[in-house]
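This is the structure I want to talk about, given as structure tokens.
Missing here is one protein chain; the remaining ones are kept as they sit in the complex.
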Amino acid sequence: MNFDYDSEQNDLREAVRGLLARAYSDSEQRRTVTKTDPGFDEKTWSRLAEMGLLGLPFAEEDGGMGAGPIEVAIVAEEIGRVLAPEPFIETVVLAGGLIAAVGTAEQKGELIGAISEGTTIAVFAHAEPGTRWTATAEGVTATQAGDGWTLTGVKEPVPSGARADVLVVSAAIDGGTGLFLVQGDAAGLTRTGYRTHDGTWAANVRLEGTPAVALGSGDRTAAIERALAEARIAYGHEAIGAMDTALRTTAEYLKTRKQFGVTLNKFQALTFRAADMYVSLELARSTALWASMVADAGGDVVAAADRARLQTSRAGRHIGKEAIQLHGGIGVTAEYSVGHYTSRLTAIDHLLGDGDWAADRLAATVADHETVDPLGAPYSS
Amino acid sequence: MNFDYDSEQNDLREAVRGLLARAYSDSEQRRTVTKTDPGFDEKTWSRLAEMGLLGLPFAEEDGGMGAGPIEVAIVAEEIGRVLAPEPFIETVVLAGGLIAAVGTAEQKGELIGAISEGTTIAVFAHAEPGTRWTATAEGVTATQAGDGWTLTGVKEPVPSGARADVLVVSAAIDGGTGLFLVQGDAAGLTRTGYRTHDGTWAANVRLEGTPAVALGSGDRTAAIERALAEARIAYGHEAIGAMDTALRTTAEYLKTRKQFGVTLNKFQALTFRAADMYVSLELARSTALWASMVADAGGDVVAAADRARLQTSRAGRHIGKEAIQLHGGIGVTAEYSVGHYTSRLTAIDHLLGDGDWAADRLAATVADHETVDPLGAPYSS
Amino acid sequence: MRLQLSPELEAFREEMRTFFTTQVPQEIRDTVAAHRHPTKAQYVEAQQVLNAAGLAVPHWPVEWGGRDWTPLQRHIWREEMQLASVPEPLAFNASMIGPVIAAFGNQEQKERFLPKTANLDIWWCQGFSEPDAGSDLASLRTTAVRDGDDWVVNGQKTWTTLGQYADWIFCLVRTDPTAEKKQRGISMLVFPMDSPGVTLRPIELLDGGFEVNEVFFEDVRVPAENLIGEENRGWDYAKFLLGNERVGIARVGATKRLIAQAKEHAQAITSGGRPLAEDPRMAARIAELENELVALELTALRVVANSADGKPHPASSVLKLRGSELQQAATELVVDIAGPLSLASFAEDGSDVPDWARVATPSYLNYRKVSIYGGSNEVQRTIIAGSILGL
Partner (left out) sequence: MRLQLSPELEAFREEMRTFFTTQVPQEIRDTVAAHRHPTKAQYVEAQQVLNAAGLAVPHWPVEWGGRDWTPLQRHIWREEMQLASVPEPLAFNASMIGPVIAAFGNQEQKERFLPKTANLDIWWCQGFSEPDAGSDLASLRTTAVRDGDDWVVNGQKTWTTLGQYADWIFCLVRTDPTAEKKQRGISMLVFPMDSPGVTLRPIELLDGGFEVNEVFFEDVRVPAENLIGEENRGWDYAKFLLGNERVGIARVGATKRLIAQAKEHAQAITSGGRPLAEDPRMAARIAELENELVALELTALRVVANSADGKPHPASSVLKLRGSELQQAATELVVDIAGPLSLASFAEDGSDVPDWARVATPSYLNYRKVSIYGGSNEVQRTIIAGSILGL
């Protein structure tokens, strides 16, 4: 049992941090990039690919780096640290993860390599206006058409849905939810992209008899549940990076900003609140690190993801609100960095299930155990 | 619409405050009184009677003063201010209230006068080990025996249950819950009294074929619900008085206690928390005052009581905890006053339904209204 | 103690409710209800409808359009306005500079400004805060130097709300740098925003909107007659004005409207096969928020019912503090009801996400300001601890 990165993992972190620090050395750079479609920097995307980050979790025979959840978490945390808008989790963890999990050898050969090289951006089109954080699809239905399929319905919001070259779409089939591949230029596909409050971009994806290829076959709800859990853990690490910067920015501001002739860190009511932010951050960090270790150890990743999500949601709201309040007016402006961290933390919180949602799922299981042992079953396989 | 006491009400408040200030000028006096059965001062009880307080809400023709919920609230708040242990709400609002509401002319004539004069202490034996804040009885059942009744079962905890001369007992009957009068010396009645954490006394009341007289007849669940609501409002005012003293005691302590060479009120983190205590107190005070005005106006007293209870419960926990924490070690000792206020607030909170209980009842009604108008229906009849 | 409103007040409330819901253009009220920013034209039209009916500046002296109402009447007027989603009379006109001119201006200034201020023919903005003088207003640096019949103003203001719409600005400037107490030596000047040397820079906020600005002054010449009240007394006028600012800051009516909308939305959202509104924890969360709001409204009523004698009720300082917390809790509730839909914040045509869900998070982020402006919650706690608890 230990929480230390090994030297390769430390090297990875330093490398990613360096790359992203150059790309987003201040929040103005990010603001410029996010103002226009696709909402991220294609050049930075290529650099992530060159560094091998886009193939990190995939098997080497599929064209990946054969690394694991710990390495993915390291990248996610660094992304959160500077709010890099590149769709790393959407492409690598969600879409890529599903392709790697249920795709045929042929599909993997075709897509995993292309994703790893950065030449193909794939995203998971799953959320529907009528559903709420489920692992199943209802609004989009799949119909067999000859040896292919056609999809009809609406997916929204789909992060980076307008930019994606390939969409992994969940759709209702007989006896469950299936997964399908839809090309960006497919017939009967209408994508309307828009900017979201946190500076990323999302889309309405309308499918009208759109031709699609089955990704694997049959009901894939379990695979979706697992991929969503892995993404929740990765977003949790992105949130940790964001909270870390938000807290450091706030502490720095308290040390330098003067009111009534003294710096704000002379006001104990403010410094105590910063201390409470630190407490929230460290507790969430421990839980996020643990969740990625559970995934790495092959434990119950869905349960671990719910725990990480609950803790991160509570911490993200606490830190996001306090970071602005302790700054005062400048905190609500788009010209200063800290508010964007609050905005992104709010987005992450609502992407795949918020804290109350996770608490309700955990509440359904409290009777199943006497005490929770994070080092024991079901977390450590 | 106004929140001011009229001159008579102000006089009443001053008189009660004066009487109780003499009886419990410091917390040691109260500690001595509460250490031994019956846990209150019979002399003080007589003085309350002489001042007419024990007959306050009863009709003059029944031997009461013909006053209303506002006057009862004034007395309750003064009781809370010094934590007077006398069973005013138990006897006057609950037992007396039920007798006045459903008793026959004869029963009223016999008991209301005696309660008002302080010669008879009656309490409502309603809680049962197996139930949780309901208006009905299950554990105690009533059986017709000739022209009388016998009761069998257990009531606990019953505030002042061992001292009471007369018990108003709720019991399961065909088609609901009936009310019955049981004399303190009745056959088959076993009462085991004990001290409770807040310095009051309660009892286990065991009935084994105990003879009883019906108070009114038939199902009295509605009358019980109403009496419990009136008691919740009165306890709310007792809590306001207790919170007020707890906050004033804490503020005084911060002004006088020195640490690191300065008085504690130089520490902004502490004074801000005292400010938050004030906010909780004033919001709860407004709600409690309003609830007694609703009762006075003949509005929906049950709904108003739930609102007051929720607000008072949240405020009582907040203020009770902070009062101790801002004092430090001395706050958890029985030799200093403030902890007893926390203890009593905790007792009040669990007597007739806590904040979550009230919130659940209110939650069942949120869909019934678009907005809440505290001056409109159903509160202002 | 009495719960009911008197028959007269009941009638008054009914009169207000009827007027606001029938006389103010629906499309303006829809904009407010949808949490979109009204246009300048909409603000002006709404205030002029109110002013024509004598409902724009009831708290002013009668001779300038006031109604001599009791604090309770003013409370009802304001709450009904918010409940009906009517844009309130522009605070800078109705609650700030108007009352200051009425109280401290000379007769000529009153005649020149008050009617146009009440009718929003002049749109005023506020020049108080500066980059290094936020909560610590008294340390402001903008200077005004007397030169002949003019004051020459140099410096910078910030957080000037809706300055982009403003015709005139009322400004705190330092006229006596030598005064040993920095509160002294401050004066209040008013001048047109199109005066030579005035430049304005809009500041984008987190919701993508522009409602505050930086204003720069470079050798702006202001005629001496534009000094309000006495020279170097500006601090007193500012305190008087900020006192008015706290009035109605509880915003109970607006939060009631927010919660009512949230309940409607929670009925429309499906979660686990049933309306989200029927989820026990969601229902309890709404019930708790409604109850907190009842407590706040009752506290506001206590304050207004008791402040007839002029001096503010001690509990009044609670209103801004808790009022802002409940506004923020209500906007957060709406975001959580929108859930995954809240991501589609800037969606336009071609989106299947309902409009309320799109504006949810921008509103939530924008409302972080309400615990900061108009005397931050930290300032309110300082007042409570100091003035009320004597700490």
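Just so it is clear, A, B and C label the chains in written order, and each chain counts residues from 1 on its own.
One rule holds in what follows: contacts are C-beta pairs under 8 Å (C-beta built on N, C-alpha and C of every residue); 3 or more make two chains touch, one makes a residue touch a chain.
Being a predicted model, the structure only gives us computed values, none of them experimental.
If you put the hidden chain back, the residue from B:D62, B:E77, B:E156 or B:D244 that touches it is B:E156. Considering the whole complex, the residue from B:V33, B:I79 or B:L270 that touches the absent chain is B:L270. Screening A:T134, A:T245, A:Q259 or A:Q311 for touch with the missing chain picks out A:Q311.
Although one chain is not displayed, subunit B still touches it through residues 127, 129-133, 154, 156-157, 159, 190, 192, 194-197, 202, 204, 206, 258-261, 267, 269-270, 317, 321, 324-325, 328-329, 331-335, 339-340, 342-343, 346-347, 350-352, 354, 356-357, 360. Mapped onto subunit A, the interface with the missing chain covers residues 1-6, 9, 70, 247, 251, 254-255, 265, 271-272, 274-276, 278-279, 282-284, 286-287, 289-290, 292-294, 296-297, 299, 307, 310-311, 356, 359-360, 362-367, 370-372, 374-375, 379-380.
For subunit C, the residues touching the absent chain in the complete assembly are 280-281, 284.
Heads up, the rule we're going with is that only the chains that are shown with their structure count from here on.
Centre to centre, using the average C-alpha position, subunit B and subunit C are separated by 42 Å. Separating the CA-averaged centres of subunit A and subunit B is a span of 53 Å.
Looking at subunit C, one finds that residues 378, 381 touch two or more other chains.
Shown for subunit A are the residues that touch two or more other chains, namely 267, 269.
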